[in-house]
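The structure under discussion appears below in the form of structure tokens.
For this view, one protein chain was removed and the others were kept in their places.
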Amino acid sequence: MLIYILKRLVYVTPVAFGVSLVCFLLVHLAPGDALSAVLPADATQETINEMKAAYGFDKPLPVQYLIWLWHVLHGDLGTSIATGRPVLGEVSRAVVNSLILASVATLLGFTFGTLFGFVAGYHRNSVADRAASALSVFGVSVPHYWLGMVLVIVFSATLGWLPPTGAGPDGSGNWRPDFDHLRYLILPAVTMSVIPTGIIARTVRALVADILSQDFVEALRAKGMDEFGVFKHVVRNAAPTALAIMGLQLGYLLGGSILVETVFAWPGTGFLLNAAIFQRDLPLLQGSILVLAMFFVVLNLLVDVMQTALDPRIERA
Amino acid sequence: MTAPITAASMALDGGVLSTGDAAPEAAFVPSRGFWGHVGHRLVRDPVAMGAGAVILLVVLIAILSPWITPMDPYKGSMLRRLKHVGDATYWLGSDELGRDMISRLMLGSRLSLFIGVTPVLIAFVIGSAIGILAGYVGGWTNTILMRTIDVFFAFPSVLLAIALSGALGAGIFNSIVSLTCVFVPQIARVAESVTTGIRKRDYIDAAKLSGASPLTIMRVQVLGNVVGPIFVYATSLISVSMILASGLSFLGLGVRPPEPEWGLMLNTLRTAIYANPVVAALPGVCIFVVSIAFNMFSDGLRAAMEIRQ
Partner (left out) sequence: MSVIPDAPDPFARDRGGPAQPLLSVSGLYKHFPVRKAGGKKQVVRAVDGVDFDVLKGETLGIVGESGCGKSTTAKLLMGLIERDSGSLLYDGQAVGERVMPWRSYRRQVQMVFQDSYASLNPRMTVEQSIAFGPKVNGVPGREAVERARALLARVGLEPKRFAGRYPHEISGGQRQRVNIARSLALEPRLVLLDEAVSALDKSVEAQVLNLLLDLKAEFGLTYIFISHDLNVVRFISDRVMVMYLGRVSEIGPSDTVLDAPAHPYTEALLASMPSLDPDNRTEVALLAGDPPNPIDPPSGCRFHPRCSLAEPVCSEKEPPLDTIGPLHRVSCLARQPGSGHSSAPARALAA
């Protein structure tokens, strides 16, 4: 197992460097100058050169990359051009908020997804099965930013039950686990959970149907095991894959939260990215994308390791 | 010690086909070929056909919209803004600037389809080329190409699309470029795995033995077998691509006003969710319907292609 983890690490390292390179180059894809957004239009050449030197933009690209990487490895993601504050601090606060939202949505998605998936897998071609497959098509086809709007229209604008935007009553950027804050979490979390619900339901249905059709289940029943015992076997066989998909979905939600966070003005990474893009705050853009992508890489690694640990069928060599 | 097979016992057959080979004596039926079979099965799938009809209708509207919209989609009046659905003049109401919704939704299908489908088409060509090359050549070429693709897989697709658009700046062209970059690695990975599977088949060995060049083998023997699965995968991406493309416009990163585009319309109508919630939600309904139609058509196509090989 330890060897397996080391092997995965060896494999992930170049990918992580590739990711950092892509994040670095993103800024240089940007048309115009990284500084043009903050410098006054009538800045003299001298001022421009001075700023360029201050941010290191006067050096050749590979050198800039290495300097940037060196700083990143020491936890320095640079300074936000718009606010002048360290990018790392801004991103960390946002990541916590996004992680709360994405985790709750993933848990919701996992709960309902497995529920529907099991029912559908156990009763194939029944009404429940059709409903579950319709739900999963709905989950992957619905534009979730629109779904968020519809939920706001229904539950906030029309019924007035839940707040439409924000993370808390005081308008603060920090979510706390109390009733008032919980009300703010419901709509965005439900909106975001639709995709994982659909995907997990589809996967679990296929897994359960496949396991139930295998010979060993026949053998278990033949040797007199009751349905609950069979059910436990099914769960044990379906769990590694279902959990792995849940882990990946958490990563997708965290990275893809920008649209939903924009709809609900949730103060997470998506909101931060949005701000960074429109203020052309490139260090902030670069930093938040890097953090999110690295999070996804690490999550993938954890999912791989966990799945291998849980599933004896996967060879660890 | 054993029963030897003698020439006499084997002379059942003078070389021309006889009973032993179980040839069906049925009348000659011309072969349909693979795609013929797929089409035949697809036509009999009511869900896929329904979805196909929806897609066809939207495409027709998109093509004809400049001539068939009931009103001018760009001309509005602040006096007649946010009319409700069912209005005598504005059948589907009017938007926040008093422009006719149905006309704007019809014209909006043009851009929405264009920015949604184009990235998948381009990515289909580029991704297939990369994947087939990596899969067929193998070795170091494969390693380098596929490890590069792994880097792009390390980004969740929404994040990658938004990051690229955000860096490139708003605009239709930039949004198509960034979505293409999102889908190329995904298609390339599917193309690579399909091609790697095909490459090990005996008929590829047989083609090598006939002296064909690698390029000829790729073109004649490999392409026909890999293009189907890759195509199905690509059609399943159209739905995601439509949602993402409109999402970019929704964020203000794609189409710019006053051009009608469903995602952008959804964004500008957000201010109207209290005054006229139904009209505000309409563009999203369009995205949803088209996206679900593409998904169901793609599922039908996949099912139709699962023919015994």
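Residue numbering begins at 1 within each chain, and the chains themselves are lettered A and B in the order written.
The criterion applied here is as follows: contacts are C-beta pairs under 8 Å (C-beta built on N, C-alpha and C of every residue); 3 or more make two chains touch, one makes a residue touch a chain.
Everything numeric in this text was worked out from a predicted model, so none of it was measured.
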Given that one chain is not shown, which residue among B:Leu82, B:Ile130, B:Met146 or B:Ala207 touches it?
B:Ala207
Even though one chain is not shown, chain B touches it at residues 1-7, 9-13, 15-18, 20-23, 28, 30-31, 33-34, 201-203, 205-213, 216, 220-221, 224-225, 307-309
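One rule holds for everything that comes next: only the chains that are shown with their structure count from here on.
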Would you mind pulling out the distance in Å between where the CA atoms of chain A average out and where those of chain B do?
24
Quick one: in the complex, what on chain A touches chain B?
14-16, 18-19, 21-23, 26-27, 29-31, 137-138, 140-147, 149-150, 152-153, 157-158, 251-252, 254-256, 258-259, 262-263, 273-274, 276-278, 282, 285, 289, 292-293, 296-297, 300
For the chain B and chain A complex, residues of the former touching the latter:
147-148, 150-152, 154-159, 162-169, 239-240, 243, 246-247, 250-253, 263, 266, 270, 273-274, 277, 280-281, 283-285, 287-288, 291-292, 295-296, 299
